[in-house]
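Yeah, one chain of the complex is gone here, protein chain that is, but the others are all in their spots.
Now for chain A:
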Amino acid sequence: MDQLKEDLKKQIIEQLNLEDIQVSEIADDALLFNDEGLGLDSIDALELIVLLEKFHGIQVTKPEEGKEAFMSINTMADYITRRKAEQAV
């Protein structure tokens, strides 16, 4: 799980061109779309959907799931783990 979170942070920095941010600066529970967290916006939300498909093979088909899944690194990692488990069944 910890490796997944590290990978997610690297992928977010690359996909969203967060030039000045290091992996170590992103807390697992920081709110991604809050100014006190990463301060992401609606275009970033679209980029995160692309990121999930590109790096993890997961399609976000239900918009209401995205709101919950993209809250923080922790929730993204949980979402990926759950969806992969569902795919494996």
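Throughout what follows, a contact is a pair of C-beta atoms (placed from the backbone, for glycine too) under 8 Å apart; a residue touches a chain by one contact, two chains touch by 3 or more; residues count from 1.
Keep in mind that, in the parts below, contacts and distances are computed from a predicted model.
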{"item": "Name of the absent chain as recorded in UniProt (options \"sn-glycerol-3-phosphate import ATP-binding protein UgpC\", \"3-oxoacyl-ACP synthase\", \"Lactose/L-arabinose transport system permease protein\" or \"Lactate utilization protein B\")", "value": "\"3-oxoacyl-ACP synthase\""}
{"item": "Among A:2, A:19, A:36 or A:86, residue touching the chain not depicted", "value": "A:19"}
{"item": "Contact residue for the chain not shown (choose from A:1, A:27 or A:50)", "value": "A:50"}
{"item": "Chain A residues that touch the omitted chain in the full complex", "value": "15-20, 39, 41, 43, 46-47, 49-50, 53-54, 59"}
